[in-house]
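As you look at this complex, bear in mind that one protein chain is not there, while each of the others sits in place.
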Amino acid sequence: MLAFVLRRLIQAVVVMLTVAFIAFMLFQYVGDPVTNLLGQDATPEQRQQLRADLGLDASFAVQFARFVGNAVRGEFGLSLRQGRKVSSLIVERFPATIELALSAAVIALAVGIPLGVYTALRRGRFGSQVFMTLSLLGVSLPTFLIGILLILVFAVLLKLLPSFGRGEVVMLGGWSTGWLTIDGWKHLVLPAITLAVFQLALIMRLVRAEMLEVLRTDYIKFARARGISDHAVYFGHALKNTLVPVITITGLQLGALIAFAIITETVFQWPGMGLLFIQAVQFADIPVMAAYLCLIALIFVLINLFVDLLYFAVDPRLRIERPATAH
Amino acid sequence: MSQPLLEVKHLRVEFPTRRGTLVALDDVTFDIAPGEILGVVGESGAGKSLTGASIIGLLEPPGRIAAGEIWLEGGRIDDLPPDRMRAIRGRRIGAIFQDPLTSLNPLYTIGRQLVETIQTHLPLNAGDARARAIALLQETGIPAADARFDQYPHQFSGGMRQRVVIALALAAEPKLIVADEPTTALDVSIQAQIIALLKRTAKQHGAAVMLVTHDMGVIAEASDRVAVMYAGRIVEIGPVQQVIHQPAHPYTVGLMGSIPSMESARERLLQIDGAMPRLNAIPPGCAFNPRCPKVFERCRRERPDLLQAPSTRAACWLVGPSSEGVR
Partner (left out) sequence: MSTTTTAISPAAKPGRWQRFLDSDLWFSFTHSPTAIIAAAIALVCVTCALFANWIAPHNPFDLATLDLMDARLPPAWEEGGSSKYVFGTDDQGRDILSALMYGSRISLFVGLASVALSMLIGVGLGLLSGFIGGAVDGFIMRVCDVMLSFPSILVALLIDGVGRALFPNAHESLAFSVLVIAIALTGWVQYARTVRGSTMVERNKEYVQAARVIGVAPLRVMFRHVLPNVLGPVLVLATIQIAGAIITEATLSFLGVGVPPTSPSLGTLIRIGQDFLFSGEWWITIFPGLMLVLIALSVNLLGDWLRDALNPRLR
């Protein structure tokens, strides 16, 4: 098991270095690195100074190493658009995105898994058909459109919920949370649902497909042949075997949620990292793009690692290192 | 004569498809006496497994029992509601399937699977159930049963797993065990052990066995009587030694002749031309008539019932008091 963890860690480092490399290329060659670091208002003297300091005639490897060193410390220079330090921008926006993504994840899992199980066990029934159609709709509707529709119904027509911003937030140390106020929750509802819909539909279809596969296996047939009750077969044997592969997917989906938050944040003007990134893309604000890229890569890598470890805990087949003993 | 344990009467199983109804089992009739081992032999697709599946009530839709009756210990079981049938499965009829690797749930310890089966049918508490499970494991030849109780299926070799499967099938003391190709997936050296184990434990527990296989060697070794199936029908049935050495049906003759033997010297193995007909192309009259070396007019017109031959019963017009063909 140790070998496995070590291998995954090395893989993770390789991925991070690759991403850092891409970000570095962006930094150096797309636009001017001096401008990236000093901002647009730097004087020619400052630029000269920085060029000398940076030793931009230094070798590629050295510059890359310096970039990585900076990146590890969170130093990405100044935003071209706003003139502020990239790191502080990101830190400011981080909680908003994370809270949104987590809320959406909880919704997607809490609704998606039971629905998936239901539509697998009650195939062909009317309710199942309805849910399957809805799930198809969920996958065919682009996230931004869902957001707009929700705004139309709940904010414009019914005037029940707000349609932009985060509302009232409470500062817990450095973390601004919207989970502690009613107003914060009211602002969270529509964006969280919007973000959750696509994932919900995916999870539901995945759980259903997996469960149907599992129900076809020999061990389920054998369990039935032994007279095990339907309840035990479905919720004991089948469900456990279904959820194991579902775990990996949902873990990875959390990463996807953070990325898809870009869209939701744009629709609802939610002050998170996603909105920051979009504005950076529109403006060709390279430092912000590079920083966001590295951060997202880090989050993904960490989630992947965690999911792999989770697999170990859940699937006994992976835990054993010795081969099966002789008969 | 004591009452037969299992009576199958004129069983007919159909599969409705979009191109018409396929008849997979046609007028299958046989008995099994208490404690007897009946071998059911035939090529792939002859209907052996389907017969077993029908008896335990696990026929896969769209297959369905279209006609006939199945009686267990004097009570009819083919028309029972699902929960009554479920109570019978495991408790009065046990089942063993072909592939021990896929018959066991990989995520549960074998001990857990055993205890679950035991407690489903017998009113034992956890401690007693565990003791009984370990006793079963010891009986089926698993060394260090106590320790292996908490191990997972992948930690066992193929032969060991099949022993566990046999233990599971016997867990609730059924009177009949349906064994569907129990040795086909195992190494040849293990096959003999497993067959011997099956015979011994069945005798010890007083259970009858319906042993389905395409391997005549296994049949010869283990069964008391044997039924030969072809194209969904039984073509010959009788005590095993008679069927092997004095077969009456031309198909059985061909089957026995195609088995290489160290005892008799022969120039070439017998071969039956042609192949078993597909379910949608079964010829009228006797299903074997296109391939039969002794075919005559009546064979193509009328389908024979099981008629009395000198030592067995065969579905052939060559046999019985009103035979008109060439002997």
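We call the chains A and B, going by the order they appear; numbering starts again at 1 in every chain.
By definition in this document, a contact is a pair of C-beta atoms (placed from the backbone, for glycine too) under 8 Å apart; a residue touches a chain by one contact, two chains touch by 3 or more.
Computed from a predicted model, the values in this text were never measured in an experiment.
All shown chains touched by the missing chain in the whole complex, by label: A. The missing chain, though absent from the display, is touched by one residue of A:247, A:296 or A:310; that residue is A:296. Only one residue from A:9, A:130, A:145 or A:160 touches the chain missing from this view: A:145. Among A:262, A:276 or A:294, the one in contact with the hidden chain is A:262. Contact between subunit A and the absent chain runs through residues 15, 18, 26, 30-31, 136-137, 139-145, 148-149, 151-152, 155-156, 252, 255-256, 259-260, 262-263, 266-267, 277-278, 280-282, 284, 286, 289, 293, 296, 300, 304.
Quick note on the criterion: only the chains that are shown with their structure count from here on.
Chain geometry summary: the mean Cα position of subunit A and that of subunit B are 53 Å apart.
Taken in their complex, subunit A has these residues touching subunit B: 217-219, 221-230, 232, 236-237, 240-241, 244, 314-317, 320, 324-327.
The touching residues of subunit B, when paired with subunit A in their complex, are 56, 58, 86-91, 94-95, 97, 99, 102-108, 116-117, 120-121, 152, 154-160, 165, 168-169, 171-172, 190.
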